[in-house]
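Before I ask anything, here is the structure I am working with.
As you look at this complex, bear in mind that one protein chain is not there, while each of the others sits in place.
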Amino acid sequence: MNRAWGNFAQRRKGATVSSIVRPGLVSFAVSLFLCVFDAPLREVAAQTQTQAPPPPPSPVVPTWSPVELIESLGVSHGFAEYVVLPAIQFAVLLAAILTAVAYLVYLERKVAAFIQARLGPMRVGPVGLLQPLADGLKLLAKEDLVPQGADRLVFLFAPVIAITAALGLLVLVPFGAAWGTVTDINIGLLFLLAVASVGVFGIVLAGWASNSKYALMGAMRSSAQLVSYEVAVGMALIGPLLFARSLSMQEIVEAQRFTGLWFVVLQPLAFAIYFIGSLAETNRAPFDLPEAESELVAGFHVEYSGFRWAIFFMAEYTNIIITSAIAVTVFLGGWSFPGLETAVSWIAGTDPSTPLYSVVFTLATLGVFTVKVALLIYVVMWIRWTLPRYRYDQLMDLGWKWLIPVSLANILITALAFLLAMRPDQGGVFGLLEVTKNGLWIGWTGTAWFIAVNIATFTVAAWLLKKLNRTSWTTDIDALRRAEAQKRAGRLATATERGAR
Amino acid sequence: MSSDAPNASEHVFEHTEMLLNMGPQHPSTHGVLRVLLKLDGETVVDLDCDIGYLHRGVEKICEHDTYPMITPYFDRLDYVAAINGDLVYVEAVERLMGVEVPRKAQYLRVILAELQRITSHLLWLATHALDIGAATIFLYTFREREEILKIIENFIGARLTTHAFRIGGFEWDANPEFERDVRAFLDMFPGRIDEYETILSENRIWLARTVGIGVLSAENAIDIGLTGPVLRASGVKYDVRRAAPYSTYPEFDFEIPIGETGDTYDRYLVRMQEMRQSIRIVQQALDGLPEGDVMAARVPRVIKPPAGEVFHTNESPKGEIGVYLVSDGTNTPYRLRVRPPCFVNLQALKQLAIGHLMADVVALIGTVDIVLGEVDR
Partner (left out) sequence: MSERRSIGSILRRLFLVDLIKGLAVTLRYSARALVEPRDGANPLQSIYTAQYPKERPNIPERWRGAPKLNNDPRTGESLCTACNVCALVCPVDVIQVSHASREFRDGEKVKKKKVLTTFVFDTSRCMFCGLCQDNCPTLCLELTQEFELAVDSRAGLVWDREMLEKGINVVTYKK
């Protein structure tokens, strides 16, 4: 107790009052400036404002749906729309995702192999393509071991929680336009984040029920990691949501399609934070502490074998798919792609009500989404096989002292910039963007404005981080090393003293 | 926490220490080392190494074997640097017998020993990086190590436990392609070291994991009796190749890299530099490779050194490896004792690790670079 408190007190002493007060003062000054000069600014803006061009017409989304096909078989409309179609969709989705997970493992092994000057699986089937099947069969055939002293019920049930939370989320992911998605609810993103964090219960319970110290430590690390990165991830998503003006996954995609800009352009910082946070949330390197092989052997699933272990594995990969899918939806335009509608119209004509158009369009969007998610997953794998692993305390540092302050600054500045950029009659100043019924319209002036704002955000974030992280913020490696060595020598002296006593 | 506790709040915040058993079956204890950790949360409060899982009684076995028969056992002390182990033993026997080894054999021995030093450092880098989580370095270093092993294999006939030297020189002269192969390797290798350093040296995660971890001052290092890169990283310029030169090392021009602060990052830098210096030595030895025989003429078939004793030390990749040999004039040694660098260096682990987190213990076991074959003998 003494040591922990002592460290904390020391650190508090290190931070001067000004470093805490100054950011507050600056934001206060900014808001004061806005209050006082609000009216004159608006006048200036009203004079200089150029007339915004009318928003472009909304792009064409197919109106035909397979519900009509099911209805023609003699099923009532409600039953077809709310029971039969979703059931079919979910069955197809489940089969596709489970296959995808199996082949993600294969892909990961291949990606790792190519990075590491190896070949990867080559023996089972042509270029090892049947390897996932062989692995799955092997795991199914293995004995389902429950360690002595484990809490049997919890131990057996934990993987089920993990996989349920992961697979249940799939219904909300907008894999494609129209009927390419199972369902779309108006709190989609919130629901996704909420249910995704249930998955950690599986990990914590698995670690606890195993009655093993390594598993317990893995579980503890996992829960701490998830809790702290959930905050950063959630706040990073607020930035783009200001532009999307909706929590529904489909509407977020539509907003980007309508605006003609992927939100990664408007919110690069938020994307970076989300990406780093999602790596941590899915326990991927460089944040794979809960299952750090070289430290905790296998972490929370060290006592699991056979198919229960495989379930954890599947849950992990499903989570990677889902977090990548969220990133694609919110930041990278989801299933939309510039020129997609034109390409579809070459094949299927321009009438959005024909079944052919509907099928072609939906399949095209599914393809676009898959490619985007695959690329993002490749980046995740690429990072995993290149970078070393952070330590537990450094991970917490990164979460609380780097990502969360930056995401807060990002929200604040983006919101301010958004407010300033709105049309005067809608409550803004400059009139660089327009809130229309279909979504947000941002002209090139608006884009330029937000890019400028991003650069400003970046500067502010850098300044903030420098203030917050006086010790770890240094670009001079040698100085850092001398400081660390001194600190260590002091700590060792204390420890020796304690030992002598 | 019960109500009859005198001071409930004190009781709640009391230290609770957990005993964690790490090894002998643990992925990053580099063999069969067992480390008992006393943890407060994840902070290491106390640490104890339990060794002996690989004890074979080599020193006792050697008392029953003739002198040539002992050489293979020295392969199996530090089995990732077998040639360096062989070298110290055959040199000790040669010193005891007063055998003059031909210069060509000496040069070839230096080349092989330095190549083996590179393989040992590559293996250290591989496992150290893997412990810290950079898995890819492992495969890259093993690729280069494989190239050296191929060279050794073509020359000696074995890869790992080589039994490279005989008392008095070599069994065989170098194979005809030897020089070409080594030169090809020397051309390729510096670029590969640059590659490792691109991935690691400036990487912020690598820095965060190694800088300031396990700082050891020069006085401390000397007190414990450390040798090798671990000592040099603390800033002590002690290298047996220079301090008590053996073989033909005085003829070569190389530097002894030393560290500044003595942390894990320094130990990393020192070893990376040592690989570059080894390349220089091999280059010079190849350029100046003399002609002639590779086996001393005066070595009898049955080796019976005159009664007496000798203590001979070499710079192995891990540190100063020494052999104390007592001969009673018969064909088996009266006593043989090995001074293993790994065993001594392992003693520093406790001092290095206390106060750090459990994840650092893994990095620290990697950084002292132990091989259990030598620790346990």
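Letters are used for the chains, namely A and B, taken in the order the chains are written, and counting of residues starts over at 1 for each.
Quick note on the criterion: contacts are C-beta pairs under 8 Å (C-beta built on N, C-alpha and C of every residue); 3 or more make two chains touch, one makes a residue touch a chain.
Values in this document were obtained by computation on a predicted structure and should not be read as measured data.
Novice: From the list B:73, B:254 or B:268, which touches the chain that is not on show?
Specialist: Answer from the full complex: B:73 touches the omitted chain.
Novice: Among B:199, B:258 or B:272, which one is in touch with the chain left out?
Specialist: Residue touching the chain left out of view: B:199.
Novice: Looking at A:122, A:265 or A:359, which makes contact with the chain not pictured?
Specialist: Final answer for the missing-chain contact: A:122.
Novice: Touching the absent chain: which residues on subunit A qualify?
Specialist: 111, 113-119, 122, 382-383, 385-387, 458, 462, 474-476, 479
Novice: List the subunit B residues touching the unshown chain?
Specialist: So the residues of subunit B touching the missing chain come out as 65-66, 68-73, 75-76, 136, 143-144, 146-147, 153-158, 161, 163, 166, 171-172, 175, 188, 195, 198-200, 202-205.
What we mean here is this: only the chains that are shown with their structure count from here on.
Novice: I'd like the Å distance between the centres of subunit A and subunit B, where a centre is the mean of that chain's Cα atoms.
Specialist: Inter-chain centre distance comes to 45 Å.
Novice: Spell out the residues on subunit B that touch subunit A in their complex, using ranges where they run on.
Specialist: For this pair, the touching residues of subunit B are 13-15, 18, 20, 26-28, 42, 129-136, 138-140, 143, 199-200, 202-203, 205-209, 211-215, 217, 260-263, 265-266, 351, 354-355, 357-360, 362.
Novice: Along subunit A, where are the residues that touch subunit B in the complex?
Specialist: 1, 112, 115-118, 213-214, 217, 285-286, 288-289, 292-295, 297, 385-394, 477, 480-485, 487-489, 491-492, 495
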